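Take a look at the structure below.
Here the complex is missing a single protein chain, while all its other protein chains stay put.
Here is subunit A:
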Amino acid sequence: MGDGMTATMGFLGGLALTVLGIVLLRRVWASATAPRWHTLPGWGLILAGFAGWLAVADADKAITIGLLAFSLVGVAVLVAGRDRRRRPHRAPKAPSAKTPKAGAPSAKTTGANPPASRPWVTALRGTARVLLAGPLAAGIGLSLAALVAVRGGGLEGDRLVAGGFVGPIAWGIAMTWALADARLARVGLLLPLTAGAAVAAAWLARA
């Protein structure tokens, strides 16, 4: 079998297994009672599909193509299986500002929303959150990038590239944390501490 034939068979096999795997996932997730482990065959087929993609191209390109195919087939199955009922669905209930039911967790216990407070407190908390999610999150990203690039192991080029990846990812995670954590004091304490520690460690190791 020639290379061209192998690639064609690999493409078709990879595609078929990905489609089958996603259709299986759809069936399991559509059931309200199916246990989680029932998704395993679906995931298994999708993973097996990568064997097909590996016949199409080298590993790096094959994995990328496999992931693209996974996303595209998922969107295609989603669109093909969209709900076509003409009867309009009920819009989801909008969360209201009503008093929570007795026994339901209050905002205070969940830590989700701060208790109703004076406008200036709200404004202050908002400003603090913007500062934490903006400049401080950036600070932690840049300082961790510097730490990895200066103090990490391996060749200088590898460290630089690793720092280049660590920086934005850490920045993004810090931004998410600063925006999602209801306990502002915890974020306000830990973010600057981590950033400071990273800068200090990198500074001590500088060339």
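As a convention for this text, a residue touches a chain if its C-beta (ideal position, glycine included) is under 8 Å from a C-beta of that chain, and two chains touch if they have at least 3 such contacts; residues count from 1.
We take it that contacts and distances are computed from a predicted model.
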Since a chain is absent, check the UniProt entry for it and pick the matching name: "Putative iron-regulated membrane protein", "Cysteine-rich domain-containing protein", "Anti-sigma-D factor RsdA to sigma factor binding region" or "ABC transporter permease".
"Putative iron-regulated membrane protein"
Residue, one of A:128, A:173 or A:197, that touches the chain absent here:
A:173
Touch with the omitted chain, as defined above, among A:5, A:47 or A:68:
A:68
Given A:16, A:47, A:124 or A:182, the correct residue touching the omitted chain is A:182
Take the complete complex as the reference. Which residues in subunit A touch the chain that isn't displayed?
25-26, 29-30, 57-58, 60-61, 64-65, 67-68, 70-72, 74-75, 77-79, 81-92, 94, 96, 105, 109-113, 133, 137-138, 141-143, 145-147, 149-151, 154-165, 167-169, 171-173, 175-176, 178-182, 199, 202-203, 205-207
